[in-house]
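Every protein chain but one is kept in place in this view of the complex.
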Amino acid sequence: MKSHTEYLWFNTRRQKEFVNITGECERILKESGIREGFMLVSAMHITAGVWVNDNESGILQDAMDFLEELAPFRADYRHHRTGETNGDAHLKNLLTHHQVIIPVTEGKLDLGPWQTIFYAEFDGQRRKRVVVKIIGE
Amino acid sequence: MKSHTEYLWFNTRRQKEFVNITGECERILKESGIREGFMLVSAMHITAGVWVNDNESGILQDAMDFLEELAPFRADYRHHRTGETNGDAHLKNLLTHHQVIIPVTEGKLDLGPWQTIFYAEFDGQRRKRVVVKIIGE
Partner (left out) sequence: MKSHTEYLWFNTRRQKEFVNITGECERILKESGIREGFMLVSAMHITAGVWVNDNESGILQDAMDFLEELAPFRADYRHHRTGETNGDAHLKNLLTHHQVIIPVTEGKLDLGPWQTIFYAEFDGQRRKRVVVKIIGE
């Protein structure tokens, strides 16, 4: 069994943003030399997520609006008693989930025709990290 | 390390539907010969999901109603400017998540007593695919 681990750093210009990381994941796979296995793409922060969906700007905006509607900023989150103001970002993480597994088959990311890997930032404008780890052979 | 990959095709009669795929997953595991490892069950489309829950028709209907309530059809999704009408299905995918990992222990799917694997179709009546990939030994 082989394994390969890299970390991607982000510092988004906007507070909330989807970042297409499919190309970076393909690059990491190539460097790993792994041809059959699983790639884990996992946010290392608790106010971000990873989502596999369509690279269509309307959907991405709809999804961010949707998360805002379900989990809006609220002054009265208990978490805000600590001085933080990002309680909504923790709840958006809960809804989105913070990780995905991409199957690796015959040396390629085994994605469907429209599947694109997005880092989902819910509390950006600071340095944050995603771990990309592949195991296989 | 061994790996085994199969694709399941669906063309559901209804637009929204849960399909029990536990038996298919057991068959694929048997064919793989793998006794210890992980099975990934992952939708390859962006308007479907995979959910592990109880094979009780009331829950499945409750879950579909719940997703409809949280992420209903809306004419004004930005995604619909592309001519598509399935914006809600992308949001239902976000809430449900599009994949699960089933542990494989002593040659069997290591599921709890009521855990059943469902393909969750949110925009059906056309051919769509799930990848089932097992790694282990």
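Read from first to last, the chains carry the letters A and B; within each, the first residue is number 1.
Heads up, the rule we're going with is that a residue touches a chain if its C-beta (ideal position, glycine included) is under 8 Å from a C-beta of that chain, and two chains touch if they have at least 3 such contacts.
This is a predicted model, so every value here is computed, not measured.
Undergrad: Which listed residue, A:8, A:52 or A:71, touches the chain dropped from view?
TA: Residue touching the absent chain, from the options given: A:71.
Undergrad: Counting contacts across the full complex, list the positions on chain A that touch the omitted chain.
TA: 1, 3, 5, 38, 40, 42-46, 70-71, 77-82, 87, 90-91, 93-95, 97-99, 101, 129, 131, 133, 135
Undergrad: Tell me which stretches of chain B touch the chain missing from the display.
TA: These residues of chain B touch the chain that is not shown: 1, 36-38, 51-54, 56-59, 61-63, 66-67, 70, 95-97, 100-101, 103, 105, 110-115, 135-137.
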